[in-house]
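What follows is a single structure, written as structure tokens, with notes after it.
Removed: one protein chain of the complex. Kept in place: all other protein chains.
On to chain A.
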Amino acid sequence: MNNVQPKPFVIAEAGKCIGCKACELACFAVHNDDNGVGAVVGTVTVPVIPRLHVIRTESFTLPVQCRQCENAPCAEACPVQAIRQEEGVIVIHAESCIGCKGCAMACPFGAISLYKAYSNGKVVPQIQLKDQQHTPLERMAKVIAYKCDLCRTRDYEGGAAGNVPACVEVCPVEALSLVHPDTRLSRSRTAAAMRL
């Protein structure tokens, strides 16, 4: 590739968002298939951990999530290279993450949150670190960084499961969209040319 092709990302329009949080739940469901979410058998024992967050201020309501930055400051901040760009998506590798919080501090969008790690509906315990508050000492839960991965485990790009990430698909007011900067830019250029 000669030049950089800007990577797609999901963004919301405050003028449309009604703050219903359908996106948060859709995000949670799609990332927790192996934790029993959306399935009938087996109780969901994990908390709702969305990777985008609906923010309400006096004048705004909209979900905030990762911009898949080209020069991802989160990856720069990660001391163990757990954050990488894969097929245009900035991905955190949970198994490598040490929970140092550097990425969350570095992100100017607040798009990274730290929560306990879950697998098969159970908290993932640490191998050694124990909690001094408890007697006998209990192994502490592993804490990892979570962020939007554009539902890359979902077969969305032209796939059978739908064309867009779950949050975009579920939004009842079409406030969310998957933006392809290239297409958007060329459309803007065409529109500008027409106005000339």
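Everything that follows uses one rule, which is that contacts are C-beta pairs under 8 Å (C-beta built on N, C-alpha and C of every residue); 3 or more make two chains touch, one makes a residue touch a chain; residues count from 1.
By definition in this document, contacts and distances are computed from a predicted model.
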Listed names "Formate dehydrogenase H subunit alpha, selenocysteine-containing", "4Fe-4S binding domain-containing protein", "4Fe-4S dicluster domain-containing protein" or "Putative phosphoesterase", with the criterion being the UniProt name of the chain not displayed: "Formate dehydrogenase H subunit alpha, selenocysteine-containing"
Candidates A:6, A:19 or A:73 - the one touching the absent chain: A:19
Candidate in contact with the missing chain, chosen from A:29, A:106, A:140 or A:179: A:29
Hidden partner chain, residues of chain A it touches: 15-22, 24-26, 28-29, 37-41, 43-45, 47-48, 56-61, 170, 172-173, 175
